[in-house]
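One protein chain omitted, others in place.
Order of writing sets the chain letters: A, B and C. Residues in each chain are counted from 1.
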């Protein structure tokens, strides 16, 4: 099944992924993990909620943590170009039969809540409180020196469906894994902002959030984080890596927060702004697509993910088996 | 004079800077400099012309070298989103009274040639030959491991005029230097593709090309290039750096090719896709805007540039004096 | 069993490990591996033998490759301080009942051949041909940019015996792993030259050479090597890593040459010149001693090694089981 040609004139203009909101069961533990170990900056906190941003971001937050009895994901949020795009988005989703509502979100303007083709909650806004630059306040840097949120990755029961849906709203495929036997997609990476992805989709029980990624300057920052986690009680939170993905060419590390939300630390992908950029195809049986250097991913990485609060998942339609560490 | 608000709906869609064409007086010497020392990949060459691309680029070329009796710059070229944008561009420039013509350029489709507000030659195309990816062919990497062309920087006689003109066609200002006494712009950085700049403008006799920049993965690649140049006969071609710019936060090095065309090697700037990104203002009297670590730039860096072939320059209107190394 | 206090006045002065000699079954394949991929410099070659040095070494060679029908290790060689030390060494080994002979080795002066407490062949010399410095000839650097040979690591059937014997000739223990149940040593790292080790010993069927290590400047050089090997047909030769050892604190990668000789690429250990440096003790049950970040080593890493040509091995006396990747 060929990758559809990119939609050059989508119905509304999504600029980039913006942020996500996690429910966490121990806010103090999550605070320590994200602020002290990873080095995200707290921009607002109260007894039950913490907002954080990365070092080069001027928007108020890229991550919201909410204390709740159960861990989960509230929504994935995207920034649109201007207010007109927000209204166009509302019309488009409504026309497609997706429920739409306007919700209140602190520190940001009018916010549209709707859902994707699997019912996963999506939010859109055009204006968020802007904060002064801190990327040159070097005394604030700590941990892995996170610069910005980079992408979401989701388990979905049908990747072909995901690519078709997100393609309609302008997400362009940069790389994908095909199951040679069935011609079905196993995974796909799609972007708006000019990197390898704003959101990727992997075959699996879903919809669930597989991971949220943060961009760092160099592989040495990731090595610093590994050293720090390994000697401050977080060695068990290191799940996979460091390594280089064949897909995306990124240098990566996967870690787990105290509730098991998976975070990728990521650098070194490439620029994808050309609308005629050809997607790169990988074979599901090629182990180098996962890790260029050959090491397979652990089973947990293929199986575990964060649920969207209150949302039922369904099993993957494609039953192919990736290469898993023995 | 305040920076104008960005044009959210420009008359046509420029994706990014694409490439430039240099005339050089000793093609073999230039070939050695760009291919062997810097590590750009030759994609086509004949007796009088060489085309090169950087490692993550899929377009056929980001630099053209042409053997000629005099060194100069043929044009600065930009990629537009689709063919329709090319025709819109032709109409817009013609309506503004700028001459337009359609020119033949090897390895690319229909190409519009026109000029900017100072008469500097601009070219636009929407389709260039696409080449297979080589970013993971690691045996090909050498020199500084250049990943992609990043930006142009031009001397212009009036930066306010430049920002107004380029702003109309969608270039958004990310950072700028103001002369506090007159309120005039000394320099400005403007972008299309989501980094700090596709093209920057500096007050000076112009229009002339100040430099062309290539993006590399980490500061260590720049250190590798310095070591290589210093021990292969190119120590005199190192002009300024390494250092970190206050403006753009980039880690930089400036070097000169055998004809004196200035090349910047560059990493570590930040993402600028938000349309409401606030430009950062710097004072002309702040030496840290040039080099965050305090070292002033040498006089040559403020004075020398490459001329556009056949084009007259005029003196800068603003007579302020930047801080120059003694 | 406590680590013996270091011998402050050994019977002769060993400066450092110097080199090893491998028999290889396909000299051309080994040449490509060591010279083209790793980046060692060939200092002499003929039809059956290749001598190589690393970039900062002035001695003629740190590795000798000899074409033979079977892969093996000829000897481990050490440099002594002066000619007098060579004669003292001959006397000392003879007095201990170890056979000694004077052998001819190209490019080096008088050479003593003897054996250690397990019969493993050791050679000593005081003078080797000195070559001009090349560490600043940056155009010669390639592959992982190897700077110098760093250490040997051997499987031995009794690590307590190894530490006692090598201690008598001045090797000082820097770190060690103890089997808590028996109080026996599982592994020990011993040095002469002021790093964590010139030679280490690990419990196992032996004597066999576990690996030979080369020192590189930074972890990024190791990442470069991984990328290069992964995309030039050597992905199957990557055995373990990258990672950081708990023991030694070094950033490491283990790779296999075409005959299975194991090479470690290594950086970031620490200075150990103080004679009163306290050895650091690790528990065999602590997985972070192997990899600070928690990943266990693969089974092959615990089992495979290179035999010394013509030498019988015997089983390890200690039957403890390290933590092995499932």
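The definition used in the following text is that a residue touches a chain if its C-beta (ideal position, glycine included) is under 8 Å from a C-beta of that chain, and two chains touch if they have at least 3 such contacts.
Please read these numbers as outputs of a predicted model, since none were measured by experiment.
K.L.:
Decide which residue listed in B:40, B:220 or B:318 touches the omitted chain of the complex.
P.N.:
Within the whole complex, the residue contacting the unshown chain is B:220.
K.L.:
With respect to the chain omitted from the figure, which of C:46, C:104 or C:276 is a touching residue?
P.N.:
C:276
K.L.:
Can you tell me which of C:11, C:119, C:217 or C:260 touches the chain that was removed from the display?
P.N.:
The single option touching the absent chain is C:217.
K.L.:
Given the full complex, what residues of chain B touch the hidden partner chain?
P.N.:
218-220, 223, 226-227, 229-231, 235-236, 238, 242, 244, 251, 288, 292-295, 325-326
K.L.:
Could I get the residues of chain C that touch the absent chain, sorted low to high?
P.N.:
So the residues of chain C touching the missing chain come out as 8, 15-16, 56, 58-59, 79, 81-82, 127, 130, 133, 135-136, 147-148, 193-194, 217-220, 246, 249, 268, 270-271, 273-278, 280, 292.
K.L.:
With the missing chain put back, which residues of chain A would touch it? List them for me.
P.N.:
Chain A touches the chain not shown through residues 136-139, 218, 220, 224, 227-228, 230-232.
Methods note: only the chains that are shown with their structure count from here on.
K.L.:
Name the most central chain, where centre means the mean of Cα atoms.
P.N.:
If we average C-alpha coordinates per chain, A lands closest to the whole-structure average.
K.L.:
Measuring centre to centre, with centres taken as mean CA positions, what chain is farthest from chain C?
P.N.:
B
K.L.:
Compute the distance, rounded to whole Å, between the mean C-alpha positions of chain A and chain C.
P.N.:
Distance between chain centres: 44 Å.
K.L.:
State, to the nearest whole Å, the distance from the C-alpha centre of chain B to the C-alpha centre of chain C.
P.N.:
That gives a centre separation of 50 Å.
K.L.:
Which residues does chain B have that touch at least 2 chains other than itself?
P.N.:
136, 218, 220
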